[in-house]
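Shown here: the complex without one of its protein chains, the others still in place.
Right after this comes chain A.
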Amino acid sequence: MTGFLGLFRRLEGPQTLGRGPAFWALFALVLAGALAYPLFSDGYTVGNTVYFFVWVFIALSLSLIWGYGGSLSFGQTAFFGIAGYGYGILTINFGASYGFTWIALLLAIGMAALVAALLGYFMFFGRIGGVFLGIVTLAVTLMLERFMAQTAGPEWRIGAARLNGFNGMSAMPPLTIPWFGGPIVLFADVGLYYVVLAMLVLVYLALRILMNSSFGNVIVAIRENPERAEMLGYDIRKYQLITFVIGAALAGLSGVLYTVWGQYITPSSMGMTAASLPLIWVAVGGRSDLTATIIGTLVVLSGFQALTIYGSQYALVFMGVLLVLTVLIAPNGLVLGLITWVTKRVARRKQETA
């Protein structure tokens, strides 16, 4: 029992921003707001918010691998795509009854994690790091996109599921919860909103615990100085591989939820542009903190969507400029920079008044 309670103590720690009653009160307030939000909004807007939430998972995965682990991966979209396609293939073949969609969700995430474990084994145990890791993962992503884009012919089918080449797969069943008196189908509005919100809160808290545990501390130590971490007796390859696999699973969750949300998945969701967007959100938000990543992702995503309404072609240019400027001016991210600046100001004010 004490061990279980000990987990909760790990919710705060050196690797995550925010501690003390003030932070958790704010957290509860935001959560209450998020819970109440669908009551004051229409189905379409709520569905759109779910779309934002879906992307937060892949952003968190990148924050974990890149921000905490220090290895830049462009492969998150590959895992996103693998899991998305995996979910589609499984549910189109086996249907949605008896809650199978949830099993499909888990299996699809498992697929992404398995691929990540294989790829990660070759990379981390080959001890390539730094820039090469980025290149290899990017090559994998691009290759997967090219492969899926050419699966247009009728010979590319897995069971009943046609892969459909560039147009992608569609019409897979949404998530359903088996219930007395008929299953509850979670379409992309209020129902899915609460499920995804619950997942998001769980994942966020779980990642906080993970990063403040000894595992997380080792991961950060490896980021800061791999040689020293190794000298202290940690097998850094294993730690990096495990982080990579966890990250891939999160990206996979994002992919499944994306597929569930729109009931389609296309190869371009794994392309260059798709791979760059999570990177922008995470870099702008502040990659080395979970909370900053979430805030950054939601802010940049809504900004991007607002821009797309006025001129979709310029939105991407703007994103590119934003990324370059962030790297040059605020390497730790705008949101994270802002948060640290504000907390410092507050602390100084407190000292002055005391």
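Here is the rule we go by: a residue touches a chain if its C-beta (ideal position, glycine included) is under 8 Å from a C-beta of that chain, and two chains touch if they have at least 3 such contacts; residues count from 1.
Everything below uses one rule, namely that contacts and distances are computed from a predicted model.
K.L.:
The chain that is not shown, which UniProt protein name from "Cytochrome c-type biogenesis protein CcmF", "Branched-chain amino acid ABC transporter permease", "Response regulator" or "(2Fe-2S)-binding protein" does it carry?
P.N.:
This omitted chain is identified in its UniProt record as "Branched-chain amino acid ABC transporter permease".
K.L.:
Of the listed residues A:Gly134, A:Pro183 or A:Gly337, which contacts the missing chain in the full complex?
P.N.:
A:Gly134
K.L.:
Would you mind spotting which of A:Val46, A:Ala108, A:Ile219 or A:Met319 touches the chain that isn't drawn?
P.N.:
A:Met319
K.L.:
In terms of residues, what is the contact footprint of the unshown chain on chain A?
P.N.:
70, 72, 119, 121-123, 125-128, 130-132, 134-136, 138-140, 142-143, 146-147, 150, 272-273, 276, 279-280, 283, 313-314, 316-317, 319-324, 327-328, 331
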